[in-house]
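First up is the structure itself, then whatever we jot down about it.
Here we show just some of the chains, and they stay where they sit in the whole.
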């Protein structure tokens, strides 16, 4: 992979051709791996440049940050030793992504009783991993899926579930509380988990959690540990990306002076979360701190690590 | 208006050409009035038949039921006397509708402080009456409007507000809780108010109320008294209409066996409502009982009144 | 009925041979009626004495107080006129009791959806009137009944329901929250309703209401209006009767110095009550004030009325 190809890869993330917290993390690791393979010249300098290009595609994405940081902690004395170590780390990370999703399915399915109705939001492969596992295990389940405006990822979800012949009902995002009384579990994915146990996920998640809490319906999060944010330990907040108005409003309305606010994610506080299913076990959200420390080291991120992209954090 | 025209008028309600709790109530009164004008033959029998046809266009709509019941309580000895009385009652009801909206605007505006941000849902003429009145009074207000899937009535709302040059921001229904911290008031309309102070309104209203309550943002309802349901005093529940799956899902998904649930309304319990602004004053929701008694008489509805449309109530 | 028989009748209430708020109210009215019929001598003085004897059988029972007060408001110039009026009033009260229970069944049943699971506590004829009515109406219902320690009135309830072939499950009082997630409605009776909408009912009711509220299960009360307490309008509180320790503990434990507290009732605040079904309509608990005023007059009880039994109120 040459520099041109690297830029093309980065563009795929920008254009959301590759999207979803898990997928972009895995893709970034692969890209670094491929780029390293054929790299000549100043290995450290070039890799650093590549890492920055990739980081800036979705500068607020925690999984992307963790993936790149993981891969970039290579060591070695010569360029070849460094390359080798980087490749090893990238492959390790990719295996982590794949194994984690599978393990989450296996752990999560143990929480699901037979004859259950599960509500999910957006399109999370980790959350669906639990649901499909339950179906495979012969549990008689039924799924409610929100359409997840503005990008309607709910349509992808219902297709995926129908492929497995799982009974599924599509509802508008506004109808969540109406059906909450009939739901046994809410299961969603995660874009990020913060040090104090908050969940950053697709816009709408927090009001689903609020309604689940109102009716005491267990609210479960499926989250690989590479989605936990080490920066939040140092006080950083997760920045919420705002997308284009065109995703929400037809041009006609925009031309009338109608403003649009289009945040991609929202934040669910720990009080509304019963359990986070990670690949290292099912945990309460308050344990995020410990997961971060175990996974990312007991030291606070250095000032440099934190200021890598200072313009993206306020 | 002959019987054919009556049927055409009824069809306009069925097809949602005429829609909105206030508008269908007013339209039904007009239709009965026009039909009565030219009616020959058995006045009572024919009017009764007309009333039933109109009732069955939206059999669960409380305002429609109240409008028709109000008009149909005409009296007189001869057909002409009855016609005259019916016309008088219908005109009275129409004036009620028009005056109530205006009065609600005048009462509601007194609650709005200067420099406020108001969130509204769907497209309620009574709620917008308050908002426009505030703008006219020179208060510096800003409005957040949900798009209100599946029928996107939020688009109508933002257009109406832009016509008055009121600053307005459109958001997806899922983003309500995200912005709640910045909202000063939530103001919505009503399809019906029950005897124990619950609000029946556009799907999504109850989760907005829940989020408003979480952040202690005042949640106000604009509701003419003809939307209060006398039947609920007798234990009846308001039936929630379910609309067509096509409103929500593209055919492609339906063909894969995806189910759709599409309730048009939901129910907000009184605990989440701060105030109902009616044309006879601003009241707490617990006062619904008293409003019903004052407006619709202190007697319980008779068995006959209740069983007029037994198939629609479970 | 002579004075001896009157005393015997009173003893039946004391010994709980006649029990339940509705039954003792009806029985007191009958007793006064019978006693008046054959009474000779000082009509006012004797009736007053009789009324006091009856009141003191369960001095804290609101329905008993209301029954006696209702009957004793007779008027007339001669003893015969007074007797006649008293008999008329007593018969009126008895008809009230009978009609109210029936009407509550008819109103309450309209709230019950098909295929519902209802939890009830203790043994309330008004609450069971709704449940039986639902069964008769062909709704597919299932009942959970608590055993209602210490007197196990739940056993009477399950027998009554089995007689109608209604499916019923008996649970210990401690298991209520465990099953709450599967319950669609809680329906209980009332010993008294206070001016600020609190429910006085069998011990355990308030923790059932608390659990119902936690899971947002509708909590309905079936209460005839003669159970509303006019004295509470004047600030009186409803006194909670404490029963004998022997109902709870075997002698062996008492002999070891184990204390027993055995309150017969507890108090459920209005915030946990969704609806009170009375014979004059379904109302929110906050309306108790209005019901009291409409039923018992807009004047505060006089000092004399309030101090009739000063020793029983603190």
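All chains are identified by letter, namely A, B and C, in their written order; residue positions are counted from 1 within each chain.
What we mean here is this: a residue touches a chain if its C-beta (ideal position, glycine included) is under 8 Å from a C-beta of that chain, and two chains touch if they have at least 3 such contacts.
None of these values were measured; they are calculated from a predicted model.
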item: Whole-complex copies, counting every chain including the 3 in place; value: 6
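Assume only the chains that are shown with their structure count from here on.
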item: Rounded Å distance between chain A and chain C, as computed from the means of their C-alpha atoms; value: 57
item: Separation of chain B from chain C, taking each centre as the mean of its C-alpha atoms, in whole Å; value: 39
item: Residues of chain A engaged with two or more neighbouring chains; value: 214
item: Footprint of chain C on chain B - complex, ascending; value: 195-197, 232-237, 269-271, 286, 288-290, 300, 313-314
item: Touching residues (chain side chain C, partner chain B) in the complex; value: 106-111, 113-114, 271, 274-275, 277, 280-284, 286-287, 290
item: Chain B to chain A touching residues, read off their complex; value: 144, 146-150, 155, 158-159, 162, 167-179, 202-204, 206-207, 210-211, 214, 240, 248-250, 253, 256-263, 266
